[in-house]
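As you look at this complex, bear in mind that one protein chain is not there, while each of the others sits in place.
Now for subunit A:
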């Protein structure tokens, strides 16, 4: 069990308790089919006696407010009762003259263009479901879909919207096509829903898995549905000449898409070589472009969709409107779904643990984030059956990671240790200690991957939880390090060198844990910017804190580097693990330095802008009624208290120390120590550093992204390490995406900062001679803090000059 389970269970239960009569019928999707059959309204043994008048006159005797009630029934329970005839609650309540029936006749003959119209509307509704709307408001508003799956068909022959169809009489060709399409659609939805249900996804936040007591054709065979679609395509070919009739062709594309989607789903269960899983996705992509080109051939059939169907679904909700994205949105989202579905397969190409992590990080950092189904696929690829990517043990990935970060070619990770049986042998002792460590650390390590598979808000929240875990893990790892050290034959060294301190060991395991802890803390702060957690007046201090964390991280990497280099120099090993580890340290060093300088630049910039009075107040974006933003106007809190709340998640971390409020105030006001012009000069200096580090990273990544991609294919074999381009930045399989997000994305922020500094300096210089200091700039310039989505990169919120 991991922290997700702990969190999610009570929540689901909580919702369950809210719904009506949960002790009788559970609305949980998995149990949806266990609804008891409704009791017979009469039977031989039971007689209904009319008591209307007697009851009403008895009730009339009660005082207003007096109740007659069962002793075990509490009024608290009655709060959850559904009020009959209330149109907001009672889904069975009909407006006067309204009929429960849809007057749409599913057996009526359809023209080919009408079928295209219906199918294209189904595409839009399917996408709305993928985007998080419930089936009741999307696909289940289709009369055809409803008739097809209710009553629940048990055989493929039953599955038709015209029931009781004689087996030998031929169906109308258009009905055959629409039926085959719907079969393929519902079956695909079934698999998508099952996949999502089996992974960690937040109901109500991401996706609604409720199927409202409809089966989504659960009991039908996948192969039968394939057959039906193939047959329908054959019928199309027989009745129309597909090559010449563009309507028939358009229909054929749509059926082909369904077939390809089902195949893509089926293959993804295999978790094998991505090259063999890609073809159906590629087919979908090709067919989709043809589908979008033939959209204008369809004519809509609005009558085939109705919100009334919701009244018959197992839901206590009154009907809500149909959610239907426009044709353009549908097209855009499908293209994104297919593209992500295809690129997520690349995760199965394992080269090293750090590339895997980077794949997950960059894949999830995409804007917009990949859809829930693709994220569920990613989780499935990563964790299903505790076999990473369908081929690796958790130990394998962890050992790989340890060897990259801290322990290249180390005796601690030597698999031979496990074969030693003599208990006094150092290797035996190492093996047993390492096993304890692995068991302790595996969950925490995997949780990082899992956390990043969630939606962005959840990522941040989950990382906060993980932080406590890594804090403890680091302490425990330190103990294991001390136990291991006498057996690992390691020379103690003074670090930092030439300081005359006590010699220490490299403490590899706790170093590894500390590395991740620092990484988690930086991610958390950065996600705070991305998710608009911080107010404009907090930006200076939060960027300063990020710089502080990054600096600590740099020192830590230096320490790891020192010990690794020393070991390399004294033993002269030939293992390729050494260059790999060194490349990793070099890359992480450059990246963290870039983070440090960029964060420092922004912190200093915000400090300077605050001094000039250019920072927008809190009220700019919110309602005009809110009080003005100066500290004195927030009478119920103080800066110190706000600092305490903001830093609370980090307060339990012992190393690095939490900076005190005074320290942060000092860092972000600079106590008037340097002039504003001096601050702006500092920003320029920091930005120049960022440029340098990004240059280093770009050089490591190789300038030609294409080349990197090509070489990646050659290096598909796990475990080998060459100096091919993607390898040096540990972004094999996601090199272009990583370069786009980090090297190019951060560079955008750099350019933005440079521009702001330039214009502010200029304005300040010009006004200095003429008027009162500061005031002149305020009147000349107006700044706006952009939303993360408008910024060059979501993590680096650079203010914009909106008026000069």
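Following the convention adopted for this analysis, a contact is a pair of C-beta atoms (placed from the backbone, for glycine too) under 8 Å apart; a residue touches a chain by one contact, two chains touch by 3 or more; residues count from 1.
Keep this in mind: contacts and distances are computed from a predicted model.
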Protein that the absent chain corresponds to, by UniProt name, given "Sm domain-containing protein", "tRNA (adenine(58)-N(1))-methyltransferase", "Trm112p-domain-containing protein" or "DNA-directed RNA polymerase subunit beta": "Sm domain-containing protein"
Candidates A:165, A:222, A:290 or A:312 - the one touching the absent chain: A:312
Which of A:93, A:663 or A:698 touches the missing chain? It is A:93
Which parts of subunit A are in contact with the chain that was left out? 19-22, 24-25, 35-70, 73, 77-78, 80-85, 92-94, 99-101, 103, 151, 312, 314, 316
